[in-house]
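Okay, handing you the structure first.
Omission of a single protein chain aside, the complex is shown with its protein chains in their original locations.
And now, subunit A:
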Amino acid sequence: MAVKPFGLVFFPAFDWALTPTHPEREERLLYTRDQIVEEGLLDIPGIREYKPRLATLRDADRVHIGVPDIGSHITDAHLVSAGGAITAAEAVVKGEVARAFALVRPPGHHAMRVVHGTRGFCTINIEAVMVEYLRRHHGIRRVAIVDTDVHHGDGTQDIFYHDPDTLFISFHQDGRTLYPGSGFTDEAGSPPALGTTINLPLPPGTTDEGLHYVLDNLIIPVLEDFRPDLVINSAGQDNHYSDPLASMAITAQGYASLAAKLRADVAVLEGGYSIEDALPYVNTGIILAMAGLDYSRVVEPDIAAAPRGLSDGTRAYLRELVAKQGALWRERESLSSAAAAKAGDFWTRRRGIYYDDSGISEQQVERLRLCPHCRGYLAVATEAEGHRTGYQSAFAAVVPRESCPACRQGAKDAVLAAKRQGKYQHYYIQDKENDSLERV
């Protein structure tokens, strides 16, 4: 029997697919459903299944700036999926359960702040929508997100890149060998939030042993040091040795013991495309581990196919990685001040962002006001071009919570000035203090 009550939001979206043969299709969680139901997991006293609520467009607007608006990019499925994450988190925050797992689709961790379309199967970032909902409605402040998907959680990183209250740790297969091609150690947060983004690129073929080395020696100690109000696990499962989209070697036992050590308050499913050979077992393992139950018998039938051990090269690389990122963490405050001093009043970043599913390429310029009195404000200029969507552009300013009057005014002025120049099609102010996304 579960040691502590555990909440499960299971939403396999059996009637939703990106396209009929896409990895994000109706069939994806079919075998996971079969396994969970067949095991009888939903009948265990202490395991409580929740129906996902429907997130609102307003919940999405708290995080995203959709061009022209978020509603034109998403379907009901996205609102159920994000709503499922909120349902899970709320069950924990209200004390109904000790932990919860939103085993939902579609996923979200590649969706960035600005949304022109779908990238990496994601349109809205369901964890970010959940986190901002909790901040708005439940007074949660410090949040740690550990992204255990094989792909770099570039969307989540983007959304919280300037936020020192959100610790984002992502381990993933090295971006030189896999989509989205980012997540290197030098992506560590903008100056005010330097060190609260931690990327751990892992060599292809990394096994349970390698992953747990990084977990034990870096992730867990950093989490303890950060003292978050809430730990979120972006629980992608495509590090599995049988996953068709990646080349890692994690097993169901590796994932389950990770869940047991991480002790996340809320886990949210992300990727995982070995729908028959991995997902049924990985999900069963994670549910048992999060519920405090024995998961030792959850073993893939084809476990003999799983690579084991660790090469000397990988071992040395991981040791160095842990040392380097550990040092960055310990010195983050002085590094942050130095970076801010170097940047002056504004920190600027230019990027190209590619939407593989929608066939869009975006050029984006962020200008972050570094304010001595508050978190500053962010101005984002975006231009996107796609065969189906044509040209879309927008200029937005984001006012964080607890901003000073000068920065509130500065954000407004920046948008009005851009509008006077008239270079963009759409103008927005996203005000986190007033919980509004306003068209200017």
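A few points about this structure:
Everything below uses one rule, namely that a contact is a pair of C-beta atoms (placed from the backbone, for glycine too) under 8 Å apart; a residue touches a chain by one contact, two chains touch by 3 or more; residues count from 1.
In this text, contacts and distances are computed from a predicted model.
Within the choices "Anti-sigma K factor RskA C-terminal domain-containing protein", "MbnP family protein", "Hydantoinase/oxoprolinase family protein" or "Molybdopterin dehydrogenase FAD-binding protein", the name that UniProt assigns to the complex's undisplayed chain is "Hydantoinase/oxoprolinase family protein".
Across A:L57, A:I220, A:A260 or A:V299, the residue that sits in touch with the chain not pictured is A:V299.
Of the listed positions A:T207, A:Q237, A:T284 or A:Q325, the one in contact with the omitted chain in the full complex is A:T284. The chain not shown here touches subunit A at positions 1, 9-16, 20-21, 25-27, 30-31, 33-35, 37-44, 49-52, 54, 75-77, 79-80, 276, 280-281, 284, 288, 293-294, 296-302.
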